[in-house]
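One chain of protein is taken out of this complex; the other chains stay put.
After this line comes chain A, so read on.
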Amino acid sequence: MLSRRTLIGAISALGLLAASPAAQAEEMFIPLISKGFQHQFWQAVKAGADQAAEEFGVKVTFEGPDNETMVDKQIDMLAAALANKPSAIGFAALDSQAAIPLLKQAQEAGIPVVAFDSGVDSDIPVTTATTDNLAAAGLAADKMAEMIGGSGKVAVVAHDQTSRTGIDRRDGFLNQMKEKYPNIEVVSVQYGDGDQLKSTEVAKAIITANPDLKGIFGTNEGSAIGVVNAVRETGTEGLVVIGYDSGTAQKEAIMDGTMAGAITQNPVGIGYETVKAAVAATKGEDLPKVIDTGFYWYDKSNMDDPKIAAVLYD
């Protein structure tokens, strides 16, 4: 009796589920496998993908593991996506190596793969939709130069020296300073692993060592918040702090003036361009190796601008 009741319950629940979403029409189907799902940044990427799906009349799904350590869960998601015989796939690899066998399978089946965000370290993807971190960090350098009056000492607190984003953001800032602002000296580049506490210690050390420092650039959310903490803890005044990405703490620091402003990526644009590129790839169109999804400078003055507010997350 019991088993019958349970079974009937299970069947009806699944029946309901099966009835709604399984519209297996001939419309183009493009699953996106991202590096995360719950984080506001990824929800913004999803929003952009949905927007493009509506515009191009394709069906898009968006999935990602609970956190960025779950490499094997992401592989399972990719496997399930491939089973559905998609027209194309969007993929942001947590670990490129682990995904290679499945990506090869996609390639053999003639399913184009569009990499997004940090991309996939392989030549299988037809293109990569990502932020041009070099250019974005260059903009941070321009803003820094403008605010400190074109001369003086500045420093960088970077998140790491091995990842693509870490290298590009650091070099983008350093190169721009060297080429355009000969009177500005970058006295120190140090790494805090994107960890708020570590970055705080690193920034405090830099501030203590350079009393005449005019500005610090933090290359990601954790680094930037670390710099803000350091400024608050040491009671330093007049230091120009420039951050990267958003998040509640960073937005508050900008509102109360501790931080001058920050660079934000355009996660909505990443989602949108990924789907757009995937549609183009299925039609056999030529795509550039990298699609720049754009970035913005934001500060107290334009944070409420709808265009900016849409890409900032809490």
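We take it that a residue touches a chain if its C-beta (ideal position, glycine included) is under 8 Å from a C-beta of that chain, and two chains touch if they have at least 3 such contacts; residues count from 1.
Quick note on the criterion: contacts and distances are computed from a predicted model.
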Pick, from "Multicomponent Na+:H+ antiporter subunit E", "DsrE family protein", "ABC transporter permease" or "Alpha-ketoacid dehydrogenase subunit beta", the protein name that UniProt gives for the chain of this complex that is not shown.
"ABC transporter permease"
Which is it among A:Ala47, A:Ala79, A:Ile167 or A:Met303 that touches the chain not included here?
A:Ala79
Full-complex touch with the removed chain, picking from A:Asp95, A:Asp171 or A:Glu185, is A:Asp95
By the document's definition of touch, the residue of A:Met70, A:Ile167, A:Val187 or A:Ala310 touching the omitted chain is A:Met70
Chain A, residues in touch with the chain not shown (by the definition above):
2-3, 6-7, 9-11, 13-15, 17-18, 21-22, 24, 29, 31, 37, 59, 61-64, 66, 68-72, 75-77, 79-85, 95, 97-98, 101, 162, 193
